[in-house]
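Only one protein chain is missing from this complex, and each of the others stays in its spot.
By written order: A and B. Residues from 1 in each chain.
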Amino acid sequence: MAIFGPRANLFMNTALLALGSALVFMLLAVWVVPVMGYNTQDRYAPNQPVPFSHRHHVSGLGLDCRYCHTAVEKSANAGMPSTAICMTCHSQIWTNAKMLAPDRQSLAKNIPIRWTRVYTLPDYVFFDHSIHIAKGVGCTECHGPIGDMALTWKANTLYMSWCLSCHRDPAPHLRPKDQVFNPHWQRTRSTPSGKALMAAFHIHTKALSDCGVCHR
Amino acid sequence: MTTTLPTELPADAPIVAPDVTLASLSDEVSERILTNRTPRWWWVGFGLSFTLFMVLPIAMAWLFINGIGVWGVNIPVAWGLALAEYVWWIALASGGTIVSALFFLTGSPWRSATNRIAESMLLSAIPCAGLMPIMHLGRPGLFYWLFPYSSVMGVWPQVRSPLWWDFICIICYMLMSMMYYYAGLIPDLATVRDAAKSRIKKIFYGILALGWRGSVREWQNQRTVYAIMSAIMAPMVISVHSVVGLDFAGGLTPGWHDTQFPPYFFFGAVISGTALIIMLTILVRWGYSLQNVLTEYHLNAMAKVMLVGSLMLAYAYVWEAFGPIYGSDVADKTEFMHRVFGFTSPAFWSEKTLTVLVPQLLWIPFVRRNQALLLAISTGVIVGMWQERFVFTTSATEHNYIPSYWGVYFPTVWDWATLAGTIGLFLTLFFLFLRFIPIVSIAEVREIVHKENGK
Partner (left out) sequence: MSAPGRTYWQTLEEIADSPEFAAAVAREAPRFKDVMHGFDRRRFLQLMAASIALGGLSGCGPESNPRQLLPYVREPENVVPGHDRFFATAVTQSGYGTGELVTHQMARPIKVEGNPEHPASLGAASAIMQASILQLYDPRRAQLVVGNGQIATWETFVPVLYNRRGTLLDRKGDGLRILTGAVTSPFLTSQIAALKQQFPQMQWHQWEPLHRDAEMAADTKMFGQPVDKLYDLGKAERILGIGSDLISAAPGWLAYARHFAAARRPTETHGKMSRVYAIESTPTLLGAKADHRLPLRPDEIDRALRYLAGQVGAGPQDWAKQTNLPTQWLKALADDLQQNKGKVLVHAGREQPAEIHLLANAINNSLGAFGQTVNFISPVEQANGSKQQSLAELTHNMDAGKVDTLLILGANPIYDAPADLHFATALKRVPFSVSLALYDDETALASTWRIPATHEYEAWSDTRAFDGTVTIQQPQTRPLYGGRSAHALLAILLGQPEQDDYALVHAFWQKQAQQQNRGDFKQFWYDSVRSGVVAGTAAKPLSVQPSSDVLSHLPQPDAAKSNTLEALFRPDEGLWDGRYADNPWLLEMSRPFTRLTWDNAALIAPATAKRLKLATHDVVEIAVGATKVKAPVFVLPGQAGDCITLPLGWGRSAGGLGVGAGFSAYPLRGSEHPWRVPIAGLSKTGETYRLASVQGQDRVLGRDLIREGTLQQFNDNPDSLKKKSKDESLYPPYDYPDRAWAMAIDLNSCIGCQACTIACQAENNVPIVGKDQVLDQRIMHWLRIDRYYSGPADTPDVAFEPMPCMHCEDAPCEVVCPVHATVHDHEGLNLMVYNRCVGTRFCSNNCPYKVRRFNFFAYASRNDRPDASWNPEVTVRERGVMEKCTYCIQRIRTTQIAANRDNRPIKDGEIVTACQQSCPTQAIIFGDKNDRESAVVKRKDTPLDYVLLDELNTKPRTSYSALIHNRNPAIKNEQA
């Protein structure tokens, strides 16, 4: 009596094949999973206590970024607008719009509004807004088409490799100083080349990818 | 392959007993693992080993919950028992490869009967070794950062670091050893499959045997592959252990910073590996009463290898002392003095005695053939080698360049638990091999039998 019929080989080979491919698949997963949108929370747009629309305020009314994010040129933190800043206008217009109720409450009760973070950096990464602004990195380079976002969504993975891609080769991401806060800026024929801008801003890439630049 | 019988072979020691026939050999060996009546000594041995092994998960759990602090390591002595054991286990494992691969190339006849024991030992020792470096990490979960893959961090491992070389070496060595082992095993599995009575065993060994039929072509391929693999394994084992040596020699630490350590470590591997094989051979012989297959001849031959190993080691020890004494580095001197006369000195001296002095007894033929003595000596060698690794690892950092930061190292109960656990793991695995895999390479011994007893 033969235990292994003629088909045994077929079974065996398929089994081995399956095993092999399973292995390959698992290895692939190691590369693929981290970059999946699900994992990076790409385009993640949380609800906010006040459905603030950059599209309306920036593109529509043409407010400057710095009007609300007051510290962005001076400090590491861009600075979230205080309730008072919202109310400079909204004490005049839409004074009793329903969607602005949280603002009025906050001011009345002297309790801050609780916005939900869109970008969260790990605590061992020390990012500084001011220096990026000073060196001609536009807001949209990291925040995406922020000027056209009805509800703010996460436009980048914030992976270290993403940071490095620019720190290793900043040229393509630079723009003239006066265009930094322009949400719809496009590189045109007249804009100076990346190289020229690098020179203008005194950017030396050599030391830009040192670990100590972001990790302390 | 041809077996030219070496002349120094004692007249009274044939490679296999005259009464062994081709048929009896296959039956005897395969019967050992096919039988349903598992011998009592196996249950006892396995039971004890397994209980000991169970210490390991506990030790690991405690370690991972609380952190590396539960061990005795500190600053200056940042590497402790774990690393010493790592080196120790790797040395034992390498011994297996040396016997099975190196002596395959030299075509030593005695190797055919013992190589399966050697390789089983190697496969049981490697996991013990492999665990150590990972357990000793401050953040063990991140060990895979040593693996060169394109991560989202956009950074790669540091290829200048001996630790990285080590990591790669161990992985390759592990995979190679398994394949090498399996390649040599296939024909025997087939033999067992054919000898098997019960359907389950037939299927089990049948699948493992990969449908081996024993056709000439298959034999040809198998032998070729096996030969090639041996040719790869032999130099590999040397490189692997040299790299382990570089983990230390690559460091700027008095007592470690010395070019001799790669060979030094390899010599250690030769002697400790052989010693362990001798131990196991004697036990297997006794347990499975395979005296007629595993004869004095084998023990005699391996005893000689062990003797050579101890001589090589003696040479290394001379240089270990010569460097600091001849050299001009104060730190080197003080460190060596600490090793020799410090509070680790008992270990230092007993290590030298057990690994170099005592083995000199093996010059005497009587000792080489007396199993009790052999067992004692080889046990001594293994213990001695452990002490050597321990002293070497810890004493160097204890007395470093900055006197104000000298320190001492005391292993904690968790250090010892880890040692015990790994020993348990080793024995457990070996007992399993003993029970389910032909512990003597039937195919190769058959050749010997054919030539010896010409039937």
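Convention: a contact is a pair of C-beta atoms (placed from the backbone, for glycine too) under 8 Å apart; a residue touches a chain by one contact, two chains touch by 3 or more.
This structure is a prediction, so every number in the text was calculated from the model and none was measured.
Enquirer: Could you tell me which of A:Thr40, A:Ser53, A:Ser130 or A:Asn156 touches the chain that is not displayed?
Expert: Only one of A:Thr40, A:Ser53, A:Ser130 or A:Asn156 touches the chain omitted from view, namely A:Ser130.
Enquirer: Sort through B:Val73, B:Ala118 or B:Leu294 and give me the one touching the missing partner chain.
Expert: B:Val73
Enquirer: Can you say which of B:Leu142, B:Ile200 or B:Ala372 touches the chain missing from this structure?
Expert: Answer from the full complex: B:Leu142 touches the omitted chain.
Enquirer: Touching residues of chain A against the unshown chain: what are they?
Expert: 46, 70-71, 74-77, 79-85, 106-107, 110-117, 120-124, 126, 128, 130-131, 134-135, 202, 204, 206-207, 210-213, 215-216
Enquirer: List the chain B residues touching the unshown chain?
Expert: 66-69, 72-79, 136-139, 142-143, 145-146, 153, 155-158, 160-164, 167, 247, 250-253, 329-331, 334, 397, 400-408
The definition used in the following text is that only the chains that are shown with their structure count from here on.
Enquirer: So in the complex, which bits of chain A are touching chain B?
Expert: It comes out as residues 3-4, 8-9, 12, 30-31, 34-35, 157, 159-161, 164-165.
Enquirer: What residues on chain B touch chain A, complex-wise?
Expert: 149-155, 199, 202-203, 206-207, 210-211
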